[in-house]
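Of the protein chains in this complex, all but one are displayed in their positions.
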Amino acid sequence: MKTALGFLVALTVLTALAFAPLFVGPYQLGLLIGLTGYVTLASAWALFSGRTGYVSLATVAFFGIGAYTVAVLSETMPYPLVLLVAAAIGLCVALLVGLATLRLAGVYFVIFSFGLAELVRQLVTWFETSVNGTLGRYIFLPLEAEHIYWQLLALAALTLLLTWWIQRTRLGLALKVIADDETVASHIGINIAWTKIALFTLSAIIMTLVGAIQAPRWTYVEPAIVFSPTVSFLTLIMALFGGASRLWGPALGAIPLFLLFEWLSASFPNHYSILLGLLFIIIVFLLPRGVVGFIEDKFQRKSPADLVEKPARVKEADQ
Amino acid sequence: MSALLEVRNVTKRFGGLTAVNDLSFDVSEGEVLALLGPNGSGKTTMMNMISGALKSSSGDINLAGAPITGLPPHRIAAKGVARTFQLVKILPSLDVRENVVAALAFRHDALWGKTAQDEADRLLAHAGLESRGSEMVENLTYIDQKRVELARALAAQPRLLLLDEWLAGLNPTELHIGIELIAMLRKSGMTILLVEHVMEAVRALCSRCVVMNAGSKIADGETHAVLADPEVIRAYLGEAHA
Partner (left out) sequence: MLMTTLIAGLVLGGSYALLAMGLTIQYGIARTMNLAYGETIIASAFAAYLLYNNLGISPILGLVIIAPAGFVFGWLVYGILMRPLVARSENTATLEINSILATFGLLFVIQGVMLVIFGGNYISYNYLNFGVEIIGVRVAANRLLALGLALTIGGGLYLLLTRTRWGTTLRAVAVNPAAAPLVGIDANRAARFAFALGGALASSGGVVVSMYQTFTASSGVIFTMKALIVVIMGGVGNLAGALFAGLILGLSETFVAAYISPGLTIAAVYIIFLVILLCRPAGLFGKVQK
């Protein structure tokens, strides 16, 4: 009953949002695109990091891979195929990173993800300048702003649906057990490393698609633009602000913060990154469990399994 | 009788300390075997190597003739080894039923959904927790948490059950209930390897014992004979006086 009602409300909101381009101007539509993009990124980030405690700083690596794939392939392949290829590249990179780091203690993953965007950016730059001879590409795709918006909206809905659905599958149960006790998890037959890798890969594919879908908005693309570390930073701060272990937390965090950042970057273009950093520190200090967690603490029972309260454990053999 | 579990010349070193030294023993199909020894003699380390929580430094461990040495715990679990832990390990964010469903969902012929819920309830009833599936496991008493842990281990349909001091910390009444539960499992033909300090339970449940001291095996045989062995008595008393 409650679930059915929830679905009805979500569907109504989704429909209303889908009709939004008919009523708003191009500036507002641009805002909606950016906002939907970040809602999706933050939700995808939380899908992995909020449930495993492995803080990923690599969002923009995947976002940029998606965008660059579109820039490179959009003239040689039909658009749907380009999206598919982008997702496949995101999958491969995520698998590689996951296999190398997710079997180890959390801190190795964080460090690796911290530099991943820089690595991919330099590799792309190197490839473009030394193999291809030029840096920067133009994207000419017959896509209007509302097409991009609709695609992103669908992806956002899909991400939330997927997050909701995973919670009721064996994968979701495995995550809860791992969060509670990794020793028990492995002794009842859960493959911990693969559970984490599967989730990381899923989250990375969504991030890659966000980049790929948004790419045509730029028309001109170069590595410094699509691999901007600010994207990773904003995603992280939004998810943490809203509450990374909740279904709606990241989306709820993304909406006010995105609007705030838009205003900040327009009003204080030079001091933008300082303000972002300060805001982030304040959030880490005052709202360790996010707004949703904060409200729950105040008004409801205490709920376990949270990002900052329960981080990736240092692995210790059971003596 | 064929050996279900074979431990062959297993050694485990932690830096300079040899916790288990060249240990060999068998557990036959349907047998309840006790692994005894004073604290620090390497029993739990041995259990951890069988379940995969620790890797042995050398030696072989076989389950039904197939090597399981050095495999990760989830692979060994899939081959039919389930265990309980010395300090009871429950999953605090789940309720009692979900604690058992978790094991059903990841065993090799996995159950999920309504089937899993029903099977969990059946196992819980079997362990003495009838119709208490919806309680939060954190609120249970110690013995009831141990029952949950046992039900979870049985949910895996193990060929070999490892009980690491499952009876420790129980009061006399609970102890009797506990011994009866294990006796029931023995009657059903379950192969069990248990580490235990409660001699009353060992006498009642185990036909055979392996005794360890300082990492090495000092006795292996029928329970009454082993417990009368002067060397075994010395090992325990020496511990007590130290």
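Going by the order they are written in, the chains are A and B; count residues from 1 in each one.
One rule holds for everything that comes next: a contact is a pair of C-beta atoms (placed from the backbone, for glycine too) under 8 Å apart; a residue touches a chain by one contact, two chains touch by 3 or more.
The shown structure was predicted, so the numbers you read here are calculated from the model rather than taken from an experiment.
When you scan A:92, A:161, A:259 or A:278 for touch with the missing chain, the hit is A:278.
When the omitted chain is restored, the residue from A:9, A:100 or A:295 that touches it is A:100.
Residue A:129 is the one among A:129, A:169 or A:219 that touches the chain not shown. Which of A:41, A:87 or A:110 touches the hidden chain is settled by the complete complex: it is A:110.
In the full complex, chain A touches the omitted chain through residues 53, 55, 57, 100-101, 104-108, 110-112, 114-115, 118-119, 122-123, 125-126, 129-130, 229, 233, 236, 240, 270-281, 284-285, 288, 307-309, 311-315, 317.
The definition used in the following text is that only the chains that are shown with their structure count from here on.
Averaging C-alpha coordinates per chain places the centre of chain A 43 Å away from that of chain B.
Residue ranges of chain B in contact with chain A, taken from their complex: 44-45, 48, 51-54, 72-74, 77-78, 82-83, 85, 89, 91-94, 98, 101-103, 105-108, 110, 112, 152, 155-156. For chain A in complex with chain B, the residues that touch the partner chain are 170, 173-174, 176-177, 179-181, 183-184, 186-192, 304-305, 317-319.
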